[in-house]
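A single protein chain has been removed from this complex, and every other one stays in its place.
A, B and C are the chain letters, set down in written order, and residue numbers restart from 1 in every chain.
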């Protein structure tokens, strides 16, 4: 089975670096093993992250808890806004819930940069179900605080 | 040590019912045992829920992951907007991140109703650290879909 | 000078109708003449509206008041979410301010549908300056209330 995170010849150096950054961030996050989050792809200003809806992510209706849908979107947002190797944090985020995520389903969040000005960035994240339906739309506002995310030799 | 969720003589019947509803919701949620969420208090249009920041809730800086802070606030929001025993769901939520939550710290989200009109409700949720500092401010928009949350005999 | 709102051969019937709906809505709005709002384009799930930054739209720094930037985005959002001729209202909106709008500048808001499920819709609106820079990013949540926006014979 192909590894969709493997760089392809079409990817730029910037995209390769973005993927290394996302993987380094994921490796240090407690949420990665706790929730089984998987980076599917990452590039400059972009990231796609997946989560299988295990029992611990469900609400009382047996559907994905809204907080877990948010967490997945927020994770993709974090990788996208740190993709140029300058430490950046979330300041604000909002989410609209459109459809339910079902127990056992593998849902995917795709973050895309919309605008950057100075230290401020805006990112749109869509969360999809396995069948491609939209589960949620998320918008994140980031602020660059400076310093590298990974060391230069790692770049 | 007193159990702060025990009804006191000052609590109304509506508040007693709200607490039973919150407990019934929590009992069915997969996130409750996975994250060790605890209901501290609940009343009509109100709920307070706590979470200990275990390793699985942390980001790469060893601080509370923003998604986990959101999940806690969203949980308190859910109990507050279902407190009158009419099934109600989250439509939209936004969160501003103010301060970090530290590993091992017990953080608390307090949800308060701001406005209800027809099937729409607006709730403000503040998330606090152990020392009372504000970690995040959350605003939720709910929509009533009808039907009871718990059966009448349970009420 | 070409009128960019004139339908072109490539436009679908649905897009022609969307433009008639947007124009009918604009004709009844008090804000249209008060602020000189102009519809630049409209289609199914889409609208672009412009505003010249007159003295009455400025803040104390002589820049576009944030509320006026929001109003322009909200107007494009309204035309986009009513474009299928079913009355639809805004429930929630959020906006991130990226850059300033200058006195006298003509700014443009472009609304695009992101997701629709049942009676709920999510729209992304970008506000641009004359030089194409992004001034603000807006996200709107709509709810369909039913009934036509314009009469059938007008369609």
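In this section, contacts are C-beta pairs under 8 Å (C-beta built on N, C-alpha and C of every residue); 3 or more make two chains touch, one makes a residue touch a chain.
If you're wondering where the values come from, they're calculated on a predicted model, not measured in any experiment.
Touching the chain that is not shown, out of A:91, A:112 or A:144: A:91 (per the contact rule at the top).
The residue touching the chain not shown here, chosen from B:24, B:89, B:103 or B:122, is B:122.
On the side of subunit A, the interface with the absent chain consists of residues 91-92, 94, 120, 141, using the contact rule stated above.
Interface residues of subunit B with the unshown chain, by the touch rule above, are 92, 94, 96, 98-99, 114-115, 117, 120, 122, 124, 126, 133-134, 137, 139, 141.
Hidden from this view is one chain, which touches subunit C at 25-31, 33-35, 54-60, 65-68, 70-72, 74-75, 78, 89-97.
As a convention for this text, only the chains that are shown with their structure count from here on.
Of all chains shown, A has the CA centroid lying nearest to the centroid of every protein CA atom. For the pair subunit A and subunit C, the distance between C-alpha centroids works out to 30 Å.
For this pair, subunit B with subunit C, the centres built from the Cα atoms lie 36 Å apart. Taking each chain's centre as the mean of its C-alpha atoms, subunit A lies 25 Å from subunit B.
Among the residues of subunit C, those in touch with two or more other chains are 92, 94, 120, 141.
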